[in-house]
Each structure stands twice: as C-alpha cells, then as structure tokens.
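As you look at this complex, bear in mind that one protein chain is not there, while each of the others sits in place.
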Amino acid sequence: MDTQIEPRTAGGEEIHTEEIMVNMGPQHPSTHGVLRAVLTLDGERITGVDCDIGYLHRCFEKVSEKLTYPQIIPYTDRADYLGGMTNELAFVLTVEQALGIEVPRRAQFIRVIMSELQRIHSHLIWFGTFGLDLGATTPFLYSFRDREVISDFFEEVSGARMMYNYMRVGGVRNDITAAWVEKVREFLRRFPAYLQEYDDLLTGNPILKARTRGIGRIDAATAIAYGASGPVLRASGVAYDLRKNDPYLVYDELSFEVATATEGDVLARYRVRLKEMRESARLVQQALEGLPEGDFLGKAPRIIKLPPGHYYGHVEGPRGEVGCYIVSDGDRRPYRLHWRAPSFVHLQLLPIMAKGHFMGDMVAIIGSIDIVMGEVDR
Amino acid sequence: MALALAAPALAGGNLYTRAQQLFLDLGLPPWIFAILVAAVKVALILVFILLNVLFLIWLERKLGGHLQNRLGPVYTGPFGLLQTVADALKVLVKEDVIPAAADRWAFIVAPFIAFVPALMIWLVVPFGPGLQARDLSIGVLYVAALSGLIIPSLLTAGWSSGSKWSLLGAFRAGAQLISYEVPLLLAQLAVVVWAGSLSLNDIVRAQQQGTWFILLQPVGFIVYLIAAIAELNRTPFDLPEAESELVAGFNTEYSGFRFAIFFLTEYANLLTSSAIAATLFLGGWSGPWLPPFVWFLLKTYVFVFIAMWVRFTLPRLRVDQLMNFAWKLLLPVALLNVVVTGAIVAL
Partner (left out) sequence: MMAVWRQVAEGVTGVIKGHVVTLRNLFRRPVTYRYPQVRPELPVGTRGIPVLLSDEEGKLLCTACEVCARECPVQVIHISAHRDENKKKVLDEFDIDVSRCMFCGICAEVCAFGAIAMSDVYELADFEQDRLIYNKDRLAEIGRRRRGPIINYGIKTEGPRYGPEPAATAASPAPAAKTSPPEGAKP
C-alpha cells in the first residue's frame, strides 16, 4: 500500500505525471445519498480522501430543543431513516431512564422484536446496495423483495413503512396481534431460504471475494481509537455488542451470538452483517416465543418533564452504537439533545480505509461501512 | 423483422435473375443494377440491425426485470414492446448539450466513429446460404479490424468531454478493449485454423458438414464468450461506464441524440458479437427443418440471452483484476487452445 507516486520512466527519461482530483458526490450513484468525497487519484489509485458532509443537515438536534419529548420521537426516525425503531428506542430508553419508569414486560419484548426486525430490514438494504456498489444489480432487487415483507409488518403495527413513530415513553404505540405474530413466524420460516439465495448469488461469487478481501482493512486498535462500533468494530475482531455488554430490555434473557470476524476488511464486514441477520432472526424467534401477556404501554406521566441533569442512553443499532444524550433543565423540552450517530463515526475511518486502494474499491469501502447520510448530517 | 424475412425472396431466388433480365431488357448498363442491388442490401441490413436493436433493448429490460422478480416495461404497447420507441422519441427531443469544457468537434464526432463500423461489420455476416452482402475471403479479419475501431471512439469521447469521470472511463475503456481484443482474436483463430478458411461462409459450411465448433472448441467458445462480453463493456466487465464508480464513464457528458447513438452502438455491437459467435461456434444458419435465417436468428439470440443472464448475475471486476484476468488467465488459455488446435489439425 505504497501511496507514493513512483516516478515513471520511458526510455530513461522520467515522465511527468500529475494527480487528479475528482469530486465523488454529492451527486454520485454510490455515495449513498449526498456524501461528497474529494478524491486525489494517481491514475486509478487513491492517494487522498477528504469527506465533505452536511448536505442533508436538517437541524435535528436544534429543532429538538423546541419540541416536547413525545414530539421528538418522530424526528429520531429521520436521523437514521433505515433504523427508525432502534433510534426511537435509544431516545425513549434515555427518557425512561431519566424518569425512572418501569416498562411492562410485553412492551419490552415487542421492542426487542421490532429492533431485531429493524436490524434485518436495515441489513437487507445494506446487502442490496452493497451489491449495487459492486456492480451487481440483482441482489438489490432480491433483498428489497424480502425487505418489503418486513416493511409490511411495520406498517401493520405502526402505520408506516419507514417513519414508524412507534415507541412511546413507557411502552409502544400499538399492541401486536396474534395474526401479526403468525405472519412474522411464517417470514422467519422462509428467511433461511432467502439468506441461502443471497449466499449463492453473491457470497460464493469469486468476483465478490476478489473485490473485497483485504480491502479497506482496519485493525482493532484503530477501530477502537476512532470510536467505531457495530459491525465495523466487530469485523475487526472486537466482540463488542451493547446487547451483550450493556444489556437493555430483555436481551440478557435471550440467547444469541455476537457475530465477529478478525480480518477487518470489507469481506469481514460483509460476513458479520450476514451472520447478524441470522442471529437477529433467532432473537425474533425467541422473543415471539417468550412474548408475555400484559400491557404494551405502561404508565407514564401525561406531561413529560425530565429532572434537570444529563442523561445518556444507547442501544445497538443496525450500524452501531446509537446514542442519545439529553441535557435537561427541568422543562418539557430538552435543553440540548445530542445524537451519537454511528455512521458519522465510521465515516471518519473512510480516509484510512481507502488510502492506497483503487477507485473501484472506494465504493466497496463506502458500501461496507454502511453509511446513512441522514444520520451523518442529522 | 418482416422485411428481413422477405430477404431470401428478394436476393436469393429467381426474383434476382428476373430483375436482372428486366434491367438488361431496358437497355440499362449492368453497373446501375449492381449499385441498386447493393443499395437494397444495405437498406435491408440496416433495417435488420435497427429492428433487432430496438428489440434487444426491450429484451434486456424485460428479461432483466423478470430475472430480478420485476415486471420490466409494461405500459407502452403489448408487453411494453414499444418502450424502446418511446425512449428513442424522448431522447431525440432532449436538449442537445455540449459541455463548455468539451472539445467540440471531437465530442460531436466520437459517437459516430463507433457507430459506423458497428454497422459495417454486417457486410460479411452470413444470414443464410447465399444471404450475405459480400462473402469476403478474409471475413474474420475484417470483423476483427472493424470491431477494433470502437477504441478510438471511446477514447475520443472520454477525452473530449472535458470531464474527469469521462477521462477515467476512457482510460479504462482503452486498456480493457485492447487487452480483451487479443484473447478474442485468438479464440477466433482457433476456429479459423479448424475450418481452414477466413471466410465466414466457409466456416458455416465447414460446420454444416462436420459438427458445430462449440463441441470441437469448447475452450475457444468460453474464451470468446468472456472476451466478447468484455469487448461489449457489459457487466462484469463494464468498467468503462461503471455507474457506481464512474457515474457513467466515457458517456457521462453525453445526452440526447449523441447518447442515443452510443446506446445504439452498444446494442448493435451486442448483436454483432452474438451473430459472429453464432456463426463461428454454433453453426451459423445451418440446421434442420427451420429456414436458415430463423436458425441464424435463434442462435444469435442464444448468445444474447447468455450475455444478458451474465449481466444480471455477476458483480463487476476491479480494474487491475480485469487486466490480470485478461493477460494472466485468458490469454494463456487462448494461446494454448490455438496451439492444441493447430496440433490436432496438423495431425
């Protein structure tokens, strides 16, 4: 990975070469929205990456200061629009923790089911777009075909396919019905076949392996130093998962494996995510089995006022640690709200990962860290 | 296609002699007749290509749709068959944009540098017995020479656009096309060695008497298939226009009519490569029961189907892997194939 431009010679004379600078994005097919990466290229080889973000900035944190707590919930959906359920969860958990509210067990199970379905949902989108980045258009449509089913589940319980506004302080908005549970079971029965299809289509493909092995490698130390979390960190060999390391809801009662890989390259991240889908399916299965009767929405004050102080809550989102930091001055509105977005953190790793690789690897790397620009820019 | 189907009646049968007689009776010099015949042939070939290209574009979308669990075009005409026509109309009424940074004349000329040779190749393609515009004795060589002309076109397009994406696309195109030209030619060479002739017609006849060359030359066919797909810039070798990397590669800046020409060329080339593959490996127009022309079309579309199927299955290679693949794997295999073929033929 020598990034130095070697002097080129022809007939003993040195040829004058120049680096070119290209703007990848903000309108580029594979920057997953509006990321602008200023690349310095030596031929096809990347010598420098400079990320320019903020094209999707919607003042989420500032707007939140003017909203009451229940009103913020729909906004959190829009931060990472592919991980709405876990975002909402991070927020309501923080508020509940500040208020010291007990959440009914049924609600906790429902939350687990939703979080894990959300993880599968998000990883399916990642799988599709990752294939698209590598030039295979078909995985995208297959994964969207299967993701649609989960979207339908969400629509049935929450009323929306992406912007759920489903979690509530003290529980969830609507109960899930027996018919719904049966539908999810049916989906989980078919899900392994879907995954097998993805494996056959893409995982076993020699081109995919050649394109991803050894690309965008980061070691565990760097990943930790940069605050990476989620699949990016786990692919570097650190088995850190908030569901295990700081269990929330009822995760400590359910059995699942933390998917890890050691190589830290694009292929490792790919494998970790595929494995996570399997584990999430297992978790949903268990949660459906253990689903107790009871309330889905517990008692919460009608007007929510957090006592003055600082609160931080975090959950394991599809992309990593989703954190919500609230500073309250005792009002109905937060004094300050900060959102820890895993994509934003992982984006900082991009220059390290991309340096020395080819232009074509750049898209694979961006795809492998699974950024959502809505979350990066907020 | 109806016109093309009528071709045997026009050129092959006794209509030809009768028309010739008519001309001589009228006292016209024979060269006028020769020119007229040539014009009719060219017109027929053009109609054949354009109709097929329209169909191919539709097929690619429809097939792609169904391979991906989608419907593909449905709204325009039955099964969306008129989708390409609608798209062509749309493209033609688009604003004709020439970027300010572009090298004007080169930018304008580039699409046509590729388009004209793509049509010229069809001069030697045998549609059926005697159904060939010109039976050149160096047919294979002629095809190879003309298909190589796409490289300057893409380089010109990429260079003259004045955009970095285009330039990168052109670099890739140049490197890739030149690299894959070699195994492509070697694969054809093995067939030529076996048939003992460079004329496409002779090659078909050789297969008519013996077996199809795909059975005698399986390795050659696979090399041809891979190299042809690479020459056509199709996935998994679509690096020159890799949309997820280079936006649209060499045709990033092209729009409207000029883009349509590039698009047309791409599919005309697909048709050409398929037709050549059918001729060299699948026995061309030879076959029982059905008329030769239908056999020819069928075999061409077999190759088209494979190319599309591959496109909707595989991811894209990376630039260096592409080069390695061509020079380190495909070329030795193709060379070995030629040597072995030569040895067998000599024995």
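Descriptive notes on the structure:
Letters A and B mark the chains as written, and numbering starts fresh at 1 in each.
Just so it is clear, a contact is a pair of C-beta atoms (placed from the backbone, for glycine too) under 8 Å apart; a residue touches a chain by one contact, two chains touch by 3 or more.
Because the structure is a prediction, the values reported are computed rather than measured.
Of the chains on view, those touched by the hidden chain across the whole complex are A, B. From the options B:Leu22, B:Leu71 or B:Leu290, the residue with contact to the unseen chain in the full assembly is B:Leu71.
Contact with the omitted chain, checked across A:Arg36, A:His57 or A:Arg173, is made by A:Arg173. Set against the missing chain, the residues A:Thr94, A:Gln108 or A:Asn205 yield one that touches it, A:Asn205.
Of A:Val38, A:Ala160 or A:Val327, it is A:Ala160 that touches the chain left out of the display. Residues 67-68, 70-72, 74-75, 138, 142, 145, 148, 152, 155-160, 163, 165, 173-174, 197, 200-202, 204-207 of chain A touch the missing chain (whole complex, contact as defined above).
Summarising the interface, chain B meets the missing chain with residues 63, 65-71, 74-75, 309-310, 312-314.
Please note the rule applied: only the chains that are shown with their structure count from here on.
Rounded to a whole number, the gap between the C-alpha centres of chain A and chain B is 44 angstrom. Touching chain B in their complex are the following residues of chain A: 20, 22, 28-30, 41, 43-44, 131-138, 141-142, 145, 201-202, 205, 207-208, 210-211, 358-363. The touching residues of chain B, when paired with chain A in their complex, are 64, 67-70, 164-165, 167-168, 171-172, 235-236, 238-239, 242-247, 312-321.
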